[in-house]
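For this depiction, one protein chain was excluded, whereas all remaining protein chains were kept in their positions.
So that you can tell them apart, the chains are marked A and B in the order they are listed, and the count of residues begins at 1 in each.
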Amino acid sequence: MIVNQFLILAAALFALGVYGLLVRRNIVLILLSVELMLNAVNINLVAFEAMLNTTEALGQVFAIFVITVAAAEVGIGLAIVLMIFRNRRSANVDELNLMRW
Amino acid sequence: MTNLLILAAEEGEHVVQAGDGGWWADTAGIMLVLPFVAFGLILAVGKRLKYQGGEIAVAALAINLVWATVLFVANITGGVLDQTTFEIARIGSGLVFELGWVLDGLSIMMYFLVNFVGLLVFIYALGYMKGDVRVPWFFAAFSLFAGAMLILVGAPNLVQMIIGWEGVGLASYFLIGFYWDDLENVRAGNKAFMTNKVADIGLILGAVIIGVTLGTFDFAALDLAAIEHNEALAGIALVGGFLLFFGAMGKSAQFPFHIWLPDAMAGPTPVSSLMHAATMVTAGIYLMARTFPLFENLAQEARGWMVAIGAITLFAIGLLALVANDIKKVLAYSTVSQLGYMMAAVAAGGYTAGLFHLFTHAFFKGLLFLGAGSVIHAVHSNNMTEMGGLRKYMPTTYWTFVVGSLALAGIFPLAGFWSKDEILATLQFEGYVAFMWIAVAGAFVTAFYMTRAVALTFFGEYKGHGEPHESPRIMTVPLVGLAIPSILFGLLNIPGVSWPGIGNFTEWLGVRMVAMGDHHAEAIDFALAGIGLGAVLLGIAFGWMIWGKDRVTQQARDRFEVPVLYPLLRHKYYMDDAALGLVWATSNPLAKFVDWTNTYIIDGIVNAVGGATKVLGGLVYNGLDQIGVDGVFNGLSAAADSAGSALRKIQTGRVQEYAAGFVAGALILVVLFVFVI
Partner (left out) sequence: MEWLETWGLTATVFLPVVGALILGFINRDNENALKWTALAATLLAFLASVAVVVAFDFGGTPYNTYQFEVNETWIGAINANYHVGVDGISLPLLVLSTFVMVLAVIYSWNHWEEPKNPKAFLILMMILATGMNGTFVALDLVLFFIFFEIVLLPMYFMIGIWGDKTPRKIPGFSKPFETRLYAAIKFFLFTLFGSAFMLLGFLALYFESADSQFGNTFDITQLTQLGSEGFFTNPTFAFLVFGAMFLGFAVKVPMWPLHTWLPDAHTAAPTVGSVLLAAILLKLGSYGFIRISLPILPEEAVTWAPFIAILAVIGIIYGSLACLAQTDMKRLIAFSSVGHMGFVMLGIATMTDIGINASIIGMVAHGLITGLLFFLAGSMSHRYHTREMARLGGNIKLMPVMGGILAFTAMASLGLPGLAGFWGEFMSLVAAYNPLDGLSLGVFRTGMVLGAVGTVLTAGYMLWMLQRVNLGDPSAEWDDHEFHDVDRFELTAWVPLIVLIVVIGFYPKVIFDTTTDAVTSLVELAFGTETTASVGTLVKGG
């Protein structure tokens, strides 16, 4: 089996995610970009597992872990976004510089 | 201390046969405690009672008197010799402090005296103090005195003696300054306390020296050691004896410490009667009698001096009574003079003679003071120039006062005659003949001033205000109660006479752990008695000539104003002024000097060190620290500060910029890993 096509797909997906993370101004979209990046990693994990075929199915296990973490992360992230939006009436990250010096 | 008794018993020869007093002796300590109980009770509940606590004080002494009487009777019939002590402190293996009570002829006589005279004076005071201020406090302090005096009298050792000694001094201070609203009275109290305190140095140091030398403060041990001519004790006997005598001089108002006693008359009259005439001031004589064997056997060299002090006191201070106008002061000077008699007698070796005079004096001088109090109560003045003619208004007071005066002067066969005669005999026998003649002269003076007092107070016309009247019965009954012993008690010690069944005063007093060894005349020396009586009669006659004749105006006093002598006497030989001046002239500048030293020298050094250190600190700080050491640190921190403000600009707070940096970093790593390595 050849993993290249999976890796290329994952790399593309990851690059898309990075792009979105860096250029988008809306927090929700930034979060979605992060999800893209996580899923790119998931694809890599599953693909390598298929190639190596370990007895413990480590790739799948990790993928499921990542999905779980991602779900939790999105939950908390969206909650934060919601709070920020309520307070500031905006989800534009350029206006969020509370952590400035 | 029972071992001592056994020790003494083994010695055999010194021991006087006597009983141990049985149950009454074992419980005699109650006498020492009851007045203190009364003191506390009166302070607690006195205000609410009818006599404002007076009844508690009287009850305590009445109970005491039961014990005192039983023991007195036991002593005169068979002798009582007992000592009960309990330990209150033990240091190491040697030094033991004990409290307790001693029962022998001497202490039993004093128990009886204090409780008997005390009870009568207390009863008298119920009437005298009625309506006065702070009556509960009066009776409380008076009870405190009684307790302290009994502690003193019962002392089996020097330490308890000191406790009682200072205790009576304290009570004296309280009661002299009883009317403390007027600072004059407070000063009189201070004067008494301080004069005594100075003399107390003698008692305390004497106790220290004797106690350390003997290893015990016990009187019995001291007496025994003295009788056996203990070598260690002999070495310090003279110093110790003088020191004890010095202490005795203060309490018994011997020249030149007598200055406190006339001023002490600022207290209420019952106080003057019981404390400053009958009992407290005799504590010094009592101390001398307690330690008599020390003077008899080891410290004989001290005797001449001590007799001389007594003689000066009895004559010179007696003279002062001639010019005093305050009736209480006349009696006070008389007391000092009589204490001089006692001191001279005891010091000369007349253990019995001195104490017999102490015994009789307590009754008639107590009586005289109570009589004076009765007069003062009636005319509201101490001044004899505002009295006169009271014979008609106050017959009981008059008669008892005359009895007291005659007894004091020494008219046959009243008490004073016998006791004074014995003192003269002792002085003659012990070889102090010159002093004996001074004592005879003193007897003349005594009769002289008492005649004056009686004449000015009771004869002539009344010159005061209002209508004087006889005092209530509660005050006259004690007068009579004291007048009877003043008449009769001289008979208890007629030389050579031993009454069937009870013996005589000499025998009673001889009941001591060791024999006293003083001389007793076997029969009356009629020549000497005649001389004494002659001097007294002369004094009375002389006095009556001057003050008795001019009964109406009584201006005779003016005729007596002899130049030099009169001003000298009026100013009390200038001794009070000198003493006070000396105290102020020394203590005040000294205190000021010490305070000045403290503020300007010692503190000055401290402050100067502080100031100098401060200046040095300034130099170090401004010169070295701020520019040098601090410069380095300040430079370092300034550098850190500017670096920080430059670098913090990176922190924009925008997440995406951080993410960009992160991604850029990751890319650089990728490039490094893939292409370089």
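One rule holds in what follows: a contact is a pair of C-beta atoms (placed from the backbone, for glycine too) under 8 Å apart; a residue touches a chain by one contact, two chains touch by 3 or more.
Predicted model, so just to flag it, every value in this text is computed and none were measured.
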Among the chains presented, those that the missing one touches: B
Full-complex contact with the absent chain, from B:216, B:297, B:446 or B:506: B:216
Among B:166, B:263, B:296 or B:525, residue touching the chain not depicted: B:166
Touch with the omitted chain, as defined above, among B:177, B:340 or B:354: B:177
Option from B:565, B:591 or B:620 whose C-beta touches the chain left out: B:591
Candidate in contact with the missing chain, chosen from B:606, B:627, B:643 or B:672: B:606
Candidate in contact with the missing chain, chosen from B:232, B:484 or B:639: B:232
Sites on chain B contacted by the missing partner chain, in the whole complex: 1, 3-4, 7, 87-95, 97, 99, 159, 162-163, 165-167, 170, 173, 177, 180-183, 186-187, 189-190, 193-194, 197-198, 200-201, 204-205, 208-209, 211-216, 218, 221, 224-225, 230, 232, 587-588, 590-595, 598-600, 602-604, 606-608, 610-611
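Following the convention adopted for this analysis, only the chains that are shown with their structure count from here on.
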Chain centre separation in whole Å, for chain B relative to chain A (CA means): 106
Contacting residues of chain B [partner chain A, same complex]: 648-649, 651-656, 659-660, 663
Chain B contact footprint on chain A (complex, rising order): 18, 21-22, 30, 93-94, 96-101
